[in-house]
Each structure stands twice: as structure tokens, then as C-alpha cells.
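And now, subunit A:
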Amino acid sequence: GAEGETASDREARIVLGVDAVRGLDPARLFNLTPSGDANRMAAIYGLLFWMDSATGEVRPQLGASLRHNGVGDEWVMRLRPDVRFTDGTPLNAEAVKFNYERIKDPATASPLADLLDGVTVRTTGEYELTLELAEPNLAFDKILATNLTFIASPTAIRTDPDFAHNPVGAGPFKLAEWVEDYRMTLVRNDDYFRQGEPALDKITFLTLKDPVQRINMVATGQADAAVPGSELSFIEAARSDGLDITAADAGGGVMLMFNTTRAPFDDVRARRAVQLALDLDDMASVIDPGARASSSLYGPASPYHSEDGLPASDAERAQMLFDELAGEGKPVEFTVSLGSSGFFVRTGEYLQSRLQQFSGVRVEIETLDNAMIDQKVFSQRDFQLSVQIVHVSDPEPNLSKLLSSGGQTNYPGYSNPDLDRALQAGRTATSAEARKEAYATVERIVAEEVPVLLVRNQKPYTVHSPSLQGLTLQGDGSLLYDRLRVTR
Partner candidate 1 sequence: MMTLLEVDRLVKRYKVPGGVVNAVSDVSFTLDEGATLSLVGESGCGKSTTGRALLGIPGPDGGSIRLDGVDLARARPSEVAEARRKIQMIFQDARASLNPRRRVKDLVAEGLVIAGMAREEIHRRVDEVLVAVGLDPDQVGDRRADEFSGGQCQRVAIARAMVMRPKILVCDEPVASLDVSVQAQVVNLLEDMKQEYGLSLLFISHDLAVVRSISDHVAVMYLGRIVEIGDAERVYTRPLHPYTRALLDSVPVPDPQRPSRGKALGGELPSPMNPPTGCPFRTRCPLAHERCASETPRLRQVADGQRVACHVAADGTAA
Partner candidate 2 sequence: MSDRSTPVLEVRDARCAIPTSRGDVIALGGVDLSLARGEVLGLVGESGSGKSTLAKFVIGATPASARTSGEVLLNGTELTALPPERARKLRGRYIGTVFQDPMMALNPVVPIGRQISEAPRFVLGLSARERRDLAVELLEQVGIPEPASRLKHYPHQFSGGMRQRITIAMALACSPDVLIADEATTALDVTVQRQILDLLDKLVEERSLATILVSHDLAVIAGRTHTTAVMYAGRIVEYGPTAEVFESPRHPYTRSLLAAVPRTDAPPHTRLRTIPGAAADLTALGAGCSFAPRCELATPVCRQDFPQPRGDAHWARCIHSGERAA
Partner candidate 3 sequence: MSRVLTSLSRRAAHLLAVLLLVTMAGTVLVNLMPGDPAITILGPTATPEQIAAFNAAHGYDQSLPVQYLQWLGGALTGDLGTSVHSDKPVVDALLERLPVTLELTVLALLLSLAAAVPMAVVAASRENSVFDRVLSKAASGLLSIPTFVLGVVLVYVLGVASGLLPVAGWAPLSAGLGENLRYVVLPVLALALAEFPSFYRLVRSDVVSTLQTDFVRTATVRGLPRWYILVRHVLRPSSLSLVTVGAVTFGRLLAGSIVVESLFGLPGLGNLALQSVPGKDIPMIQGIVVLVALAYVLINAVVDTSYAILDPRMRT
């Protein structure tokens, strides 16, 4: 009963919203959100490389360096000679190669396989790999740092059929006990390569569905940190209770996803009409007081951020478009498919109540549990409009996955050669100018074509007690565990 004992200086308790349903196999990584798998994996596997949530910069942790050949179609990864998995085997080039080949292997059915499509992995030394890409990609380091950064012990994978539930990594902590959907206890990895780290002996992850209760636990000292729900108002309340908030200044956020392959949103006018019809500032303040609409796809700290990247609302023009569509016999009638938590339902009801003020519009709401979202929205793409949260710390890889033709999370089914080209240009541009230019183009196309509509910024937050220190957010907002400290 970890949380039953009195809190010590060498222990942290962190409350997350969902457990890792598919186990902790890096090849099966799908839910990268901080509340899902990423936080647990970061603690157990450590990170080969990590991307600073705020700036999008990639830095090494277990790895030593990652360099490209100037064009971006060949990358050389160097490893440290002193990093070992907790089963004693070394984290060397072979181990990384094994992990990557496993992801590529169709038998693994890894959702990450796409990212390594056309990539050849060669070991060029005991601690060095060369990755050859089919086409140049200067942002490959970011893909690697977010999606391909967890490396598991090949020995463990080979020998343990239930490896996903007995993960063996080289991270700062190792798994001690796991009661599914309730609690995961990690203990210090004494052989962690960096001397004196981690600062803690024990980390306990608790799973608690209710977002308010997660914050309550921190507020009452039962836990040290929590990944709160999506609502800013909770977080503001926590702040006023004297808790600390650590947030990455990421871009992106809550997005409406139009299914561009289906009526009515296969017609750009329908999408644009919805965009014009919605007063996003009002929407933000109603649904989540304290939140704000975003002017750009990219976060305020991002070099690509613009003050007027996204268009404003215009009810008259929206009505004109709705009328036009109705006149053509294509009235804007659709179902919003979203998760069943209060936040999403409220968003759905907001959309419904506001859009139905326009004539020729009819909105219905369908609430789905996570498994159904997986199946209907993500897998079968059987929806018209959905609401999802997409963080964009850097355009790569998330924005690219979302918007490029055939991209892995391109749920809108959107396909536009211009946009693909712009994204490609962003990936391969060698100069900051050119990249900025490319991503401005991306933003312009999104603003015009509205495959997705960013309704408001939504940062990955961590609510924690002041005694928890050393919080560094990586990727989509999970923590760096070797730096975490508690001072009571």
C-alpha cells in the first residue's frame, strides 16, 4: 500500500487518467498522451532522445548524438557505451536495430511501422547506427524523439512472451508491481547510467478516471502530481489552491475533425461555413472558462507562430454558405461523434446549439466510449465530424501525421498535394526561413480548406504540489523522470 504510507522524500505519486491498456510494449505505442502510456514508458525505458515540449528542440538522454547528412536522408545515431538494460544486457546499436526492425516487421502489427517506412537501419559500430531514409527528412530527429525513443531489451522481448507486462528498459526506474487499471509501482534503477540519478527511490502511478478527483488527490497531499483533464478551469482552480502547474507551450489543441471524404464535409464550403459560423472566443469561454481561442496552429513559443494565421468568424457569410449548400440539395446535416466525458459532451452540445441557430443546419450528437472511438472514428473512419485533441509542439511529426495524404492520424481523410508539398518542404528545408515559409503555407491552406478546425489551444499540463520539483516536459507533455525530485 504505497499511497497508504506516509510520504517520503524519495518517493513520488503520480495520478494518470487511464492505464496502459495494451501493455508497455514500445512497438505498440499508440496513445502518446501524458495521461496514457508516454509517462509510464518514459520512466521505465527512459528516452533515447527527447524533444523539448516548449521549443521543439531534440536532445539526447540515453543516446549520445543524432546527426544527419545535411540533406536529411541519412542519419547517424551514436549511443553511450555505459547504458545497460535492467536485465544487464547492453543498450547498443544492435538493441536499437532490433527494436526498429521489430516495429517494421508486419507481424508485430506496430502502429509505428509507418514512421519507419522506407528506412534502412544499419549498425555501423557497436554503439553507432546509420538510418537511411527513402526521402530526405530533416525533422526525422523529432519523429525519433517522440515516437521511436523507447528501446526495450531485445533479450527480454525474445524470451518473455508477456514482455509487454514485464517491460525491461534502461530507464531510471523499473517495474515492481502492476495492478492493472489501478496502480503501477516503479522502483529506482540503481544501475541507471547517470550517476546519482534518479533522485527518487520509488514512483507510483495511480489510475483514476475522474479528472476532478485526480486534482483532489494532489490538493489533499495524497499524490504529488496529476495529469489533469482537458479543462482549464480545473487547472485554474488547482492553481488557486496553491498547486503548481507545469505546462508545455505547445501549439495545436482541441480540433474539429471534418471527415472530408463524406457528405457534407467533402464540400469545402460546408467546412468553411462551420468555421465562419463559430465564434471561437465565445466557444472557449463557454466550454472552458479561462481558455482562449488560438490564432495559429503553432504555439506562442514556436517560431512558426502567427498572430492571424486562422480566420475570424463571420455569421453572415456562414449563413450564405449554408443557404448555398441547401440550395444545391446538400444541406449541412451531420452527426458529431465524440467521447462521453463531460468536456466532450459539452463541446458537442455547444456545436449543436450554436450551429443550429443557422438555417439549413442540423446537428446530432453521438457519444462513444474509447473503444468505440478507436473503432468508429480512428479505424473505420465512420464519422462526419469528431473532436480530438492534437498537440503540436513541432509540426513534425504530429501535424504531418494529421494532414499529409495518407498520414497516420489523418482522420479527416484529407488529401491535398499542395499541402503535402508544403509539409515536405518544411521537413526538408535546410534554412529556418524556408521552413517558416513552408509552415506558413501549411497554416494558410488549413485556414482556407479547413480539413481541421483548431478551436482553441490546449496545453499538456501537469498539476503538482510545490514539493515536486525538476519537472521537465518532453514530447507531448510527459515528464523526464531522472530529474524529478521531492523536497518536503
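Candidates were picked such that all candidates are chains of the complex that A comes from, given by their letters.
Operating definition for what follows: contacts are C-beta pairs under 8 Å (C-beta built on N, C-alpha and C of every residue); 3 or more make two chains touch, one makes a residue touch a chain; residues count from 1.
Predicted model only: the values in this text are computed from it and were never measured.
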Touching partner of subunit A in this complex, from 1, 2 or 3: number 3
Residues of subunit A that touch candidate 3 when the two form their complex: 1, 3-5, 19, 21-23, 28, 30, 106, 109, 111, 114, 162, 164-165, 179-183, 206-210, 212-213, 216-217, 219-220, 222, 369-372, 374-375, 378-379, 408
